[in-house]
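Rest of the complex left out; these chains stay put.
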Amino acid sequence: MARIKLQDIHKHYGSGANAFHALRGVSLEMHSGEFVALLGPSGSGKTTLLRAIAGLESINSGCIQIGDDLVAAPGRHVLPERRNVGVVFQSHALWPHMTVFDNVLFPLRESGLSAAQASPRVMEALAQVDLQALARRTPGELSGGQKQRVALARAMVARPRVILFDEPLASLDVELRRDMMRHIDQMRSTQSSMVYVTHNQEEALALADRVVVLSEGCIEQVDTPIRLCREPQTEMVARFVGAGNLLPARRISAAQGGLAEVALGDYHFAARDTSAGSTQTELRLCLAPTAFVVAAPNAPGLSVLVEHVFFQGSSYAVDAVLQGALAVPLSLVLPFEAQPRRGDVLRLQVRDAWVMPEARGTSQLI
Amino acid sequence: AVSGNLSLYTSQPERDARGTIEAFNALYPNVKVNVFRSGTTEVLNRLRTEIAAGSPRADVLLIADAISMEALKADGRLLRMTHLNTQQIPARYFDNERTYIGTKLISTGLVVNSKAPFKPKSWKDLLNPALKGQIVMPSPLYSGAAAIIVGAWSRTPDLGWPFIEGLKANKAIAVKGNGAVLQQVATGEKMVGVLVDFMAFNAAAKGSPVEFITPKEGLTYVTEPAAILNTASNLPAAQAFVSFLVSPQGQKFSTTLGYFPLQGNITPPAGYPKVESLRFLPMDADALLKGAEADRKRFSDIFGG
Amino acid sequence: MSGSRAPAQERWLLWLALAFLAVFSLLPAAYLALQMGLALLGPTRQAVLATLMSPDAWRASQHTLEVGLGGATLALIYGLVFALFVSLTPARPRQWLVFAFVVQALLPPQVVALAWTQLWLPLKNTLIAQGWDSWQAISNPLQSREGIILLLGIHYAPLVFLTVRAGLLNLSPEVIEAARVCGASPRSILRRVILPLVLPALVAGGALAFVSCIGNFGIPAFLGIPGDYLVLPTLIYRELSGFGPAAIPSALVLSALVAVLAALGMGVQRVFLRCGSSEVIATRLKVPPFHLGRWQTPVAMGLTLWVSLLLLAPLLALLAKSVSPGLGIALTWANLSLEHYSYVLLHNDATLRAFVNSVSLSVGSALVLAVVSLFLAYQMAYRRNVLLRRLMPWIEVPYVIPGVVLAIAMILLYLKPLPLLGWSFYNTLWIIFFAYLARFLTIQLRPVLSGFMQMPREMLEAAEVFGGSFVSRMWHIVVPLILPSVTAGALLVMLLSLNELTVSALLWATGTETLGVLVFGLEQGGESAAASAVGILSIVITLLCMLLASRLGRRLPEGVLPWRA
C-alpha cells in the first residue's frame, strides 16, 4: 500500500537528432490502494511509463517516489529487484520449466521466506484466482486465460506495494477477458496500489478508479471513468475514449444550469456545457454513439444515411453519414427495435450532447 | 614399342613421383602413367579394397617397405619379374623369387639438432639420461620403414627389446611419420630423432640446424621396392617401368632426388657419404618380415599408441 | 493423413528424392551395415572378434568416450559462458567476438593442432633461456589426453555457442524481467530461470559436440599418437596400416562402435528434448539485460584478446612456416622466402588442379545438396512424409563414421563398371563427389528442416490456395522463403568439403587431386613449408568465401550466416 508520485518525468530513446521522446514531462499522484488505468493509443508511452515505475527502464529526468522511497531521481536508480513491485506482463511471462506452484513461489523464496512459510501463501494466492487444482501443472499445460491468472497470482503473492499491469488481457479471447476482469476486480481488495496499462478503453473504464489518458508522451486528461466519457476535455479523449462523434455546431444561448441550447443546421437541442457563460457561437459538440434516438420521418432532427449495419445481439452498431451540407460520418448505436438497414435514411434526435471546452493548445502540453 | 596406360600406385613423396615419371617418359614417351600417390597406408588400403571388390587397378606398386610386399606375395598377387637384369644389384635388395625388387637405398639413422646438449654417436647413446625427453622416432605402427628399424633393433644382440624399453624409459616418443620427426628436431622441440637419410640431408642443405649421424652399430635401410601385380593390364609397360627404375639411368636419376643408389658404382648425391662406407645393422630379411606382426604388437605394448 | 493429398507433380519429385536418398545416402550406409554383419558372421569372424576384444579396442573405446565426454563438456562450458556473455551483457566488440569465435571452428582441425603444438616451442625456449634447463626434457603438454580434450573442446565450442545463442535470442525478455521484479538477483536469475530455459539448446549443442569429438581424427592423430593416447578413429587407421588380412572387416566393426557411441549421444539429446518444454516465443531479446558493472570492460577486453589469439595464432604460425626458408631457421625479414608459394603455384600443376577440383567439388555438392534438401525437407516437414522421417537416422551414418571407412565403402560400391551402362565412376571426380553427397547431406538437411519448421505453415498453404502449379509455387514462394536456411547449410557444406581429407585420400586419382590430399602429400614428403603455403592459400579462399557471403548476407534475414553477430 503506497502512494506513488511521479514528477515531471522525461524519457527519450536514442540521443542527439535521432532521440525519440517517449515521455515528455509526466506528473501524476496516486493514492494508496488506488486503481489507476493508463490509457492511450499505441506508441503513446504507456509501457515506457510503467517500466519506469518498475525500474526496468531508467528515466532521463524527473523523479519517482513509491511510498516514502525515492526510487528514481537524477543520479539515482533503484534496481527493479529492490522496488517491491509486482508486474503482470502482456505475454504472461511465466517460466515454462517451473510448475504453477513454483512460479508463484518464486517471489516469496527470493524475498527470503522458507518453503514452509511460503507454501500456504502460495496456495492462498492460487485460491484467489481459482487455480489451486492446477498447482502441479506446468504453464505449457494451461490455457491462455489460466496462464494469465497464474501471472496475477505471482504478481500479488508477495504483497508488493504496487502491482503493475501491462495490457494483461490483450492476447486473450473476448470471452476470457470478462472472466479475467472479474479476477482483477477481486484483487482490488488487497493492500496494493495498481497501475493498469491498456489501449482498450473498455477495460480502463470498467476497472479503474481513475483513468490517465496519454497521448504522445503527455497526459491529456486524468479523471474518473464516468467523467472521462461524459465530459472529455480534448478531442483526442472524446474520440479515443468514448468513440464520440465530434461535430461543429452553433450556440444559440449561453449555458444555464449546465445546459446550453445549440443547433446543428436547423435542428436545435440542449447540450451539457460547463464553460460558465461563454458566448462564443462556434463550438464543437461531442455526441456519443448512444446519444441518438430514432424519430418520426417528419419530426425535427438529423437525417442520416446508413452505410454499414452490424447486428450486436440486442442492438445495432451503425455507420452513417449526416445528410446535408455537413456530410460527416457518424457512428451510432441503435436499439434492436430500430432495425436499420443499409441504404436507409433515418431521422435522429439527440438525447445527450456535450460542448467541448475551448481548445487548449497542445503546444502548452508539449 | 611400349605404349598405352600404366597405373602406378606409390607412396613416394609428391615431388619424387612426378620426377620419376618424367624421367621414365623421356625414354618411353608413349606410355601414359596414371599415378595414385598417398601414404603407404592409404595406397595399400586402396589396393586391398580393390582386390576385395575383385578388380585391382594397379599395374605397378612402388612403396616404402618390403613387409607389405611380403603380404601381397603371400596372397599370390605379385608377378615374378623374370625379365629383370639384376646382375649389378646386391642380392639382399631383391626378393629371391623376384616378386619385388628394391629401387633405392634409404637408410635410417639419427638426426641431431645443433643445439643438442649431447651428440649421440650410437643407438645406445639414446639411453643417455642427458637426452631424457629429447628423442622422437616414427612409429612402426604407422610407418613401414619404422617397422624395419624396430625389427632390426630387436634382433641386434647388443640392443634387443631392452633397448626399446630403455627408449621408452628415457621418455622417447613415437610420432606418425618421418615428416613429423624432422619437424620436431629441426625446430628444436626435440633434440634427437630417428630419421631417414634424405630428409636430413635435404634439410641441412637448406640451412636447417640439423645433422645426420650414422650410429656406430650401423644403419637400417629400406629399399622402396617395386612390384608388378599379376593382374596388370599393361604388362609390357609395367615391365619397362620397373626395369627403368633399377637400370643405371633410373638409379642415376634417383640420386638427383637425393637418394643413395643401390649399386656402389653410381655416385651418390653430393654431400652424401659413399655407399660402400655405409655400415648396416645385420638384418635377416626373412625373419624380419615374418616377425613384423609380433614386433608391432610388442612395440605397441611398450609404447602404447 | 495429409500426405494423401500430395499432387501428382509432387509425387514424382518425392520418388526422385527417395531415389537420391537410396542411391547416395542409404546405399553406402546399408552397404556398410551389411559388410559389418558379414564381417561379424563370415569367415573373418575370429579376427574381428579378436580385434573387438583386444585390449587396444577397449582402451581406444574408453579413450574415445573420455575425449568425447571431456571435449563435449569443455565445449559446453566454454561455449555456454561465451554465449551468455555475448548475448546477455553489452559485450563489445560483439561482431568481432562472434566472428573470431565461430571462424576458428571452420579451420581444418589438423592445421589448428599443428599450429598449437608449434606455439609450445617458443614458450619452452624462453623458459630455457631464463635458466629453467629442466624444461628441456618436458614434452609438449598438449600431447596428452588433456591436450586433446582441450583442443577438441575449443574447436567445437562454437557448435554449442551457436545453438545456445539462438536459444538465448529466442528468450522472451519479459521472462527475465519478471524474475527481476520478483526480487531475484542476476545470479539467481541465471541459475533458476535462464539456464533451465536454454537447457534443450545446450543439450543439443552438447550432443553435436560429442558426436563431432568422437569422430575427429585430425586432433587425436596429431596429439594422441606421440602422447600414446589411442582413440577409435586412430585405432581404425592403425589397423588399416597394419594391413593384416582382417583389417577392413575389423575397421568396419570398429567404426560401427563409433556409430553406436554417436547414436548414444544423439539419444540423450532426444530424451532431453522430449522433457524440455518447447514454447515458441515471438519477441526477441534486443537489449542485453545484464551488466557486469566494473567487470564488464575488463572481461570484454580479456575475451577479445583470447579469441583473437585463438584465431590468429594458428594462422600466424602457419603463415610463418610457409614463408620460412627452412625448418628450424629463425625467420627474419631478410630471409623471408616466397619459394614455397612459387613452388606450389608455378611448379606443381597438381596445385592448380587441386584448387579447381576442390572448389568444383565443394560448390557442386553444396548446390546439389541444397536442391535435394529443399525437396526432402519440404516432404518431411510440410507434407509430413512418414517414410522419409523414419529414414532420417540413416542419413547421419555416412557423417559419423570415419572418412576412410566411408571411402572403402565407396570403392567397394563403385569400382566395378555399372551394370548395363558398362562404365565406372572409379578414378573420376564423380566418386569423390558421391562420397561428399553422402557425407554432408545431414549437414545441409538440418538447417533446412528447421527452417521449414519455423516457417508458418499458412504461408505455404496460401501458396497452395492461390498458386497455379507446383513448379511456380516452389519457385516464387518456397524457394525465396527457405533460401536463408538453404544458404546457411550450403555454406557449411562448402567449407567442410573444401578442406576435406580423409575421404578423398583414398578416392583420388591422377587429375582428381583435392586440396586436402595435396597438403597431406606435401606434409608426408617432409615439405611442410609447402604444405603450409597451400594451407594458407586455402584459408584465404575460405575467408574470401565468407566475406563474399557476408556481403550477400546483408540482404538475407538475421541468423543466416553463423559468424554474424
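Residue numbering begins at 1 within each chain, and the chains themselves are lettered A, B and C in the order written.
Criterion: contacts are C-beta pairs under 8 Å (C-beta built on N, C-alpha and C of every residue); 3 or more make two chains touch, one makes a residue touch a chain.
Remember, it's a predicted structure, so these values are computed and weren't measured experimentally.
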Completion exercise
Whole-complex copy counts in displayed-label notation are A x2, B x1, C x1
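Just so it is clear, only the chains that are shown with their structure count from here on.
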Exercise for the section: Enumerate, in label order, the chains that touch subunit A and subunit C alike. Expected result: none
Problem - Central subunit by CA centre of mass proxy - result: C
Completion exercise
Expressed in whole Å, how far the mean CA point of subunit A lies from that of subunit C is 55
Completion exercise
So, in whole Å, the Cα centroid of subunit B is separated from that of subunit C by 36
Exercise for the section: Report the inter-chain centroid distance for subunit A and subunit B in whole angstrom, where each centroid is the mean of the CA atoms. Expected result: 90
Exercise for the section: Please give the residue numbers of subunit B that touch subunit C in the complex, ascending. Expected result: 12-16, 18, 34-42, 44-46, 48-50, 52-55, 57, 68, 71, 75, 113, 117, 132-134, 136, 139, 141-142, 171, 173-180, 182-183, 185-189, 191, 199, 202-203, 206-210, 293, 296, 300, 303-305
Handout entry: In the complex, subunit C residues that touch subunit B
Key = 56, 117-118, 120-121, 124-125, 136-140, 143, 221, 224-230, 234, 237-238, 240-245, 247-248, 325-329, 348, 350, 404, 408, 411-412, 415-416, 426-427, 505-506, 508-510, 517-518, 520-528
Problem - Residues of subunit C touching subunit A in the complex - result: 172, 174-175, 177-185, 188, 192-193, 196-197, 199, 276-277, 279, 281-283
